[in-house]
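All protein chains but one are shown in place.
Then we have subunit A:
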Amino acid sequence: MNSIVLILTSLLYLVFLFGVAYWAEKRSKKGKSIVTNPYIYALSLAVYCTAWTFYGSVGRAVTNGIEFIAVFIGPSLMMPLWWIVLRKIIRICKVQRITSIADFISSRYGKNATLGVLVTIICILGILPYIAIQLKAISNSFLIVEKASGEISSSSFFTGDLAFYITIVLSIFTIIFGTRTIDSTERHEGMVAAIAAESIIKLVAFLTVGIFVSYFIFDGIPDIFQKASQVPSLKNVFVFNSEQDISGWFWHLLLSMMAIMFLPRQFQVSVIENVDEKHLNKALWLFPLYLLLINIFVIPIAMGGVLLFPSHTINPDEYVLAIPLKFNQAFITIFTYIGGFSAATSMIIVETIALSVMISNNLVMPVILKSAYLQDKLAGNLSLLVKTIRRTSIVLILLMAYLYYKTIAGHYSLVSNGMVSFAAVSQFAPAIIGGIFWKNGTQKGALIGLLVGVLIWFYTLVLPSMVGAGFFPQSIIDQGFMGLSTLKPLALFGLEGMDSISHGIFWSLLLNIFCYVCFSLNSHQSSIEHNQAVIFVDIFEYSEQVESPTIWRGTAYLSDIQLLLSNFLGEKRAEKILKLYAQKHKIKLIADKADPQIVSYVEKILAGIVGTASARIMISSVSKEEKISTEEVISILKSSQSLLSANKELKRKSVALEKATEELKEANEILQKTDKLKDDFLSTVAHEIRTPLTSIRALSEIVFDNPEMDLSEREHFLGTVVKESDRLSRLINQVLDLEKYESGKQKLILEDVDIQEIVKDSIDALYQQAKEKEIKVVFIPDRFTPRFQADKDKLIQVVVNLLSNAIKYCEPQKGEIILATHYVEGCVYTNVHDNGAGIDKNFQRLIFDKFFQAEDQTIKKPKGSGLGLAISKKIVELHNGQIWVESQVGKGSKFTFMIPIV
């Protein structure tokens, strides 16, 4: 293939990427930012998949079988923990305006500049080889595709070397992407959009090759497996074979779990570029899905490659490109090349930007700012200075990576280089995880832990590769450092039988954690350190406040502070920001002495631009700080915390109060309703009592005043008085009775009863009444009804009530009442059927309400209290039963009550 075509394609692709970034930034300025989309966030996380994934997974699968997938399972396993760990880190970074992993560690341990420097150096050391292998991957892939056209390319250094030009182009590209503006949030929306686009391209490209190999060259995946199973060398692709494999898996999983959090590029996209914590929710499943998809064809391609190139003339890392080339698929080849190119460039861009921020903020700026001379000279141009430092460091990083690639990287495959980088960033784990969950972790612990960890990392993992490149004598590996066999880099302290990565990570992490914990326990925190520790660990409590508590005391001139800010933001912006802040917090800006709150705020803004440690130095250079003792810090924090918890408590109380008010309102409404019901009931009762009372009084007065009235009339009157008195006392009893049922005070006296007996007793009680009206009463008993537990007297009361109603509403002489009992499926039914007036359908339910008759004037008033049915209903319900009526006007009524036998 023509190299010009290839170069043009590559450049065109970069232009396309830049277009995406430009478009995204333009949209963001219009307020239609695309990075507010959680899918973009999840896709940008896929910067995790580099050229190592794209080319190296296949190579790894050929040599080590399924082990390659550990690196992708690790992050997927880590995902659920993100909600706990990463969300916390994101919140901390937002509140504290932290812009890199070095800044994070430095800020947590007392804004210590040394820690920042150390972390930055570890990152550079750890990541350079990683960037180098990306360069290697780009240039190799270029050569592979190009060679197919038969042209010969040189592999000399610099000007004659293709990789050198790639390095230069990428430097320019990264500078444009990453350092166009300097902002205190250090977010790059354009870059994120471009990375997301690259993630799609590399995925589609890899899937294309996978489908091509599986379905066009071979006859589907089963076919590949079938054929591969006949090749003995492919056996290890299918199986786990030894114990070493299992331990290797464990360490690889662990490493990749750390890497997904602490690789500078992952920290950049997942934490710094995060715009909304909620995006994590989508990423939790989308990112593992992405990893699954991009790995789905790795094994088929690996097996296909081995089957197609049985003579091992082609490096398995190159299968992805070599297979389509072999079949002269120009389009697929170019597309695959672009896929690999995008995997490599996305990693290089993000990683380099992240590193350049660290170098400028944690390495260079603190040095410059500490020198009064330099600061004087550069004052006013600090913003440009920061930009220049970053641009220079981008070029330097890429150049160093290039040199590494040319000198050392050739000795290792893509994957092992990547693992060494993973091991380097894993050293941050104790300091970071400890830092956000353990308040007692100290600067000293973090520093020593990191140092020890990185030294062992270097000794066990980097040094051997340098031996291979000829920088150190082979004797170190064979006999140990200075001939001490316990210090053999690949078998430290006599530990053998692990692969080199597992071995290195085991010792470095173990001793790192050990030192971190031990030295933390044996050292004291300074006041600022304690402050930071508390804020980091309890971030979710503090971030609810607008600002975290101010722990700064001293004197500074407002003009100085403002000048400091103007240096980076320009005079107008600086003034505006300060004014806004002062307004919001009701601070006077007129006083020439700056308010401590203002000073803290400016420090935080500066921290976003130049890093926490540098900001600290700058602030102290313009102010006279008073030392605050640790005790004071603790008391300030405590009071702010108690304020917080008081505030929380208040909120909780007010919510509870609101709820209580609501409940009270409801209760009041119910009360009012029952009050009204009670009122109605009382006035009805009063009315019902007054009626017989009126007759009694009137009749007795008449008898009293008229001694001359004739005897029969007098008897009639007095007889009525007695009857009305009976009615009155019956009414009073029933009212009291009903009240007892309603208040739940009425208890049943249970005994073994026979329903036939109850009905018979009731009939006996009313026999006289029925006889007087010449009404026929018939009882049809059901002999099979068992005896059951019930209150005999109360049930008699019910039957008597029903029967007396029936008698009341039946016409004399013509009346006929049938009582019957049934036993069906555990329930005893008793009915009273009359041929009286009947009840309108509309009232059949209402008649069981108390005083129903009295309230409804359209019905003929009954000769009773209006409480009988209400009481009967209560009695039946107390027996867990039901009572109802079936009736038709003019055709009589049939009252039934049912009682279940338990």
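Assume a residue touches a chain if its C-beta (ideal position, glycine included) is under 8 Å from a C-beta of that chain, and two chains touch if they have at least 3 such contacts; residues count from 1.
Here is the rule we use: contacts and distances are computed from a predicted model.
The chain absent from the displayed complex carries the UniProt protein name "DNA-binding response OmpR family regulator", chosen from "2Fe-2S ferredoxin-type domain-containing protein", "DNA-binding response OmpR family regulator", "Tripartite tricarboxylate transporter permease" or "NADH-quinone oxidoreductase subunit B". For the chain left out of this panel, the touching residue among A:114, A:691, A:769 or A:882 is A:691. The chain omitted from view is touched by exactly one of A:67, A:529, A:724 or A:791, namely A:724. Considering the full assembly, A:701 is the residue among A:276, A:701 or A:811 that touches the omitted chain.
In the full complex, subunit A touches the hidden chain at residues 683, 686-687, 690-699, 701-702, 705-706, 713, 716-717, 720, 723-724, 854, 857-861.
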